[in-house]
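Only one protein chain is missing; all other protein chains are in place.
Lettered A and B in written order, each chain numbered from 1.
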């Protein structure tokens, strides 16, 4: 296809939702295994840390889906998908380690993310862009 | 840019959510009318068939919205929007019949999809790309 040859710019999309109560953000092992130090500092400083951890967790799952790579289940290094806010307060994705390598292999140069949470549910949408 | 000259590549987006309990996946008429044989085989083999049918149903609605065509209501052939998993386990859209013809008329060459479900709600996001 012409589309595939030229690259449309959009490589994949990902959506995820999480019940805030189902994300074990009170569990230090879960938190330190899956969130970077900067993410932990940010989430703990928010009005509702559990909501912030849940939204970022949904975000990591959505980013993972947008990359279109085979899931390794519990072995997937979600810590390699870091979501921090930019200077405008909008969430931005930085990939590290395996996630970065897999993205590069697929020609993905950037992943856009948006997060939202209500009292009970966090949802996230991610979009992987190719260069 | 070739990309910009030809259009942005993104033709439309679609989001949908469904209460899993509201999708009548136990009704054989509903299922055979709206899902392909391959979709039915896949959903029935999942741990929670009702969740899988609901997620795909949300996916079909989201794809339909992303095409930006006039709804025919109950007459819309949702079976023409087939969502099966690719070799990485990620959902992929194939259009048939009227849906395929309408997409071609609008210059849409590919539709990306992502699905998510909780215990009670299925959500889907679709993105139509033009060549």
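Quick note on the criterion: contacts are C-beta pairs under 8 Å (C-beta built on N, C-alpha and C of every residue); 3 or more make two chains touch, one makes a residue touch a chain.
In this text the structure is predicted, and so the values were computed from the model without any measurement.
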Can you list where subunit B touches the absent chain?
1, 3-4, 8-10, 12-19, 61-62, 65-66, 68-71, 121, 123, 125, 127
If the missing chain were put back, which residues of subunit A would it touch?
8-10, 86, 88-90, 109-110, 112-119, 121, 123-127, 129-131
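Basically, only the chains that are shown with their structure count from here on.
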Distance between the centres, which are taken as Cα means, of subunit B and subunit A, whole angstrom
23
